[in-house]
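Before I ask anything, here is the structure I am working with.
Selected chains from the complex are presented in situ; the others are not included.
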């Protein structure tokens, strides 16, 4: 790595500005009204390092719907709570299928391919609902702790919208239930799942909250272990093979960092032993990944030589 | 990383001996007679570093059938030959399917998911057949050059056996041909493919031949560029998401290194900026990966802290 950090702010601003000038940027998620209304021209990015540096550019303090990025947090909570037993109920293989594939879930007899596709994250929600007396509160509380910021909330409009358009996720949940791989009641599981998808955070909060994954499990903001070193490796491994929907291979190929995206337009990328990048811009490509976010992170990784491969 | 190299030989020997004492080691590949006859008790391992160190233990100089490890070499040759145009004809996504899945190839309309599943490697063979006047000679010549060793050969018994049992691969090839994604005649493509699968190499040759992938594309044995730095990253990325058949996710999760295995019982693992590990033992688990090889590499990666994540 040649992580030359001089002029980091200038680099980030230049990269973001370059994106602002491009015309083709994809389409904002419109499967629920609450997401379709977001201003497509907003964009921000931030980088937080394990040594305590932070740089944010553009709308990096504008909160947005984290959507599938929430799967990373849920996964860490569930790993902490049930340990290796978790992997009896969910696999850790890339899926080679769309994020919401019910076909693969059927083939695999109700065992999701990994915890960051929808079926896997619903299963994780079941773990949290079953192991916490108040799983939604616990989730928010976990986020506020690791981000070291109390100003993290649920967007109730998004939550209601998700619930009203959640029939496909309900199908996934009931299918897993039919294979005895959901313990709690399906409506409770879905309520947790849609709640965690509906959290809003900004680029700064996301970058800082995930520093423990770049730092062997230890949150450098408060020097507290969030998970073990081994668990941090494992989460990064899963994000590397499966974090960017059905574009995960291409992201590894062209960028080379563990990452997770959400249809709210956010992308987080972990740079082991260095820090976390977060980029946000609502318009998505056909895989559900933010076009600007992908380009920004690819450019930064190229410039700083961040590929882990 | 805490790559403490003192007593490296002792560490390797201890790890290999530990494997020798375990009883359950899987079954030798028996889909072709020539492979089924290999002594299941042979086992060897080697590590070569980009700084010129080399340690081999056990039967590390015993040549074995490299089988799917040949896909790495073919991929590098094709990338060198046709550049980015290659990725119009083969994808770079993990497959989430068995290595010889014809279902996925049909879904994807004849575009293989990645170059290290069978369909992808057959497509790569088509590229080589179409772009070299004598692709089989070119392949062997390439191996001898990068391994810096002339003593690398084709096992003609294995080749004949592969050809006689290659109907499924023929089906994959004709299906791609039906989608106009094979240019040469199918029998010629298959002949090349089975030839490269039938090469025999030993642990030392394999570890040394792939050092360029750990060294930004440059072969440290002779300080010659085999591919660009970017191409080396890309190959490692593909091996990380897809190199260990349908156990690739688990290997990333538990070991954390780009790797490729073959049903001859060999596994190579790339440690970027450090070196290459090769382990060999014929008995395979249900995914087609060498049981001893997996355990050996996992143990070494754990002990030396080699995970890239």
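Lettered A and B in written order, each chain numbered from 1.
The definition used in the following text is that a contact is a pair of C-beta atoms (placed from the backbone, for glycine too) under 8 Å apart; a residue touches a chain by one contact, two chains touch by 3 or more.
It should be emphasised that the depicted structure is a prediction, and the values quoted were computed from it without experimental measurement.
Here 2 copies sit in place, and the number of copies making up the whole complex of this structure is 4.
Please note the rule applied: only the chains that are shown with their structure count from here on.
The distance from the centre of chain A to the centre of chain B, each centre being the mean of the chain's C-alpha atoms, comes to 32 Å. Chain B contributes residues 91-97, 104, 113-114, 232-234, 236-238, 240-242, 246-250, 252-254, 256, 258, 272, 307-309 to its touches with chain A in the complex.
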